[in-house]
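And now, subunit A:
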Amino acid sequence: MADEPGKAKKYTEVIWYGRGGQGAITASQLVAEAACIEGYKGITTAPSFGAERRGAPVAAFLRLSREPIRIFSQVTDPNIIVVLDPTLLPILDLRTRFDKNCTVIVNSTRDPVELHLDGFRKMGIADITSVAVENGLTIAGVAILNTPILGAFVRLTDLIGMPSIETAIKNKFGGGKAERNLAAARIIYDSTRIYERG
Partner candidate 1 sequence: MSIEKKGDCMTCAEKVLIMTGNHAAAYAVKLCDVQVISAYPITPQSPVVEKLMEFVESGEMKAEYVAVESEHSAITVCISASVVGARVFTASCANGLALMHEMLHWAAGTRLPIVMAIPNRAVAAPWNILNDQQDSISQRDTGWMQIYCRNNQEILDTVIQAYRIAETVMAPVMVCYDGYVLSHTLMPVNMPDEKLVREYLPPYRPHTVLDPKSPRNINPVTLADPRMNAEGVLCHGYMELRSLLQKSLLGSVSVVAEAGREFGRIFGREYGIYDSYRTEDADLLMVSIGSLASEAMDTVDNMRAAGMKIGVMHLRLYRPFPAEVIAKAVRETGCRGVAVLEKNVSYGYEGAVCSDLKAALFDHGVDVFAHSYILGLGGRNVSVSDIEEALNRSYGYLEKKGPDRIKGQEWINCRV
Partner candidate 2 sequence: MKKLTAVTMPDKEYMLPGNRSCVGCGLSIAYRHGLKALGDSVILTVPASCLTVLQGMYPVSSMLVPCLNTAFETTAASAAGIRAGLDALGKRDVTVVGWAGDGGTSDIGIQALSGAAERNTDFIYICYDNEGYMNTGTQRSGSTPYGAVTSTCPSGKLEHKKDMPMIMAAHNIPYVATVSPSYPIDLYEKFTTAKHMKGTRYLHLLIPCPPGWGYDPRYTVKIGRMAVLCGMFDLYEIINGKLSFYGPSLRIATGEPREPVEAYIRAQNRYRDVSMEVVEMLQEWVDKKWESYKKMGYCETD
Partner candidate 3 sequence: MKEDKGPTSGCDHITASSTPATGEGGRTGDWRVLYPVISRDGCVVAKTGKPMCYMCWMFCPEGVISKTVPPEINLEYCKGCGICAEECPSKAITMVQESGE
């Protein structure tokens, strides 16, 4: 688990960042579905509250626990941060806002130093956009990143197994669409580069 000694957190907390339409909220919900399949008793996920606009930065929050979750406040101190769109990184300023013990997952072709994200305990980087495009996951020319990024999430966090994620994806998308999403998620699972602090 992502919890560090001395940081007595009851729940695993995740923030998903993306732009409206990229699928940050859906990605969080798919993990929630998968967690339900795996019998987690505590699962909550919500978008950042308020009006959402296409293109604008959005956030989704996820809490997971083997015990029921009783709080619904927005996550401010996450264990895991997922960034679907690398162009958000300068705005998000993760290094100054969040604890270095976080696990960070970024859609990018670069490495942590180039992204100015060195220093986080654990990082996973994958070229989600290319894989999404290669697998035909686009709507109106925009790459849909919500399913491929789950491959990286599973690989990095060890919270959910790939089979439950696959079931969640199949439940959400039917037929060939599900297959393309599954294929992309599997490719990312295998191709995610993992960086850990020494």
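With respect to how the candidates were assembled, all candidates are chains of the complex that A comes from, given by their letters.
The definition used in the following text is that contacts are C-beta pairs under 8 Å (C-beta built on N, C-alpha and C of every residue); 3 or more make two chains touch, one makes a residue touch a chain; residues count from 1.
Nothing here was measured: the structure is a model prediction, and the numbers come from that model.
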item: Candidate number, among 1, 2 or 3, whose chain touches subunit A in this complex; value: 1
item: List of subunit A residues in touch with candidate 1 within their complex; value: 10, 29, 32-33, 36, 40-41, 43-47, 49-51, 68-74, 76
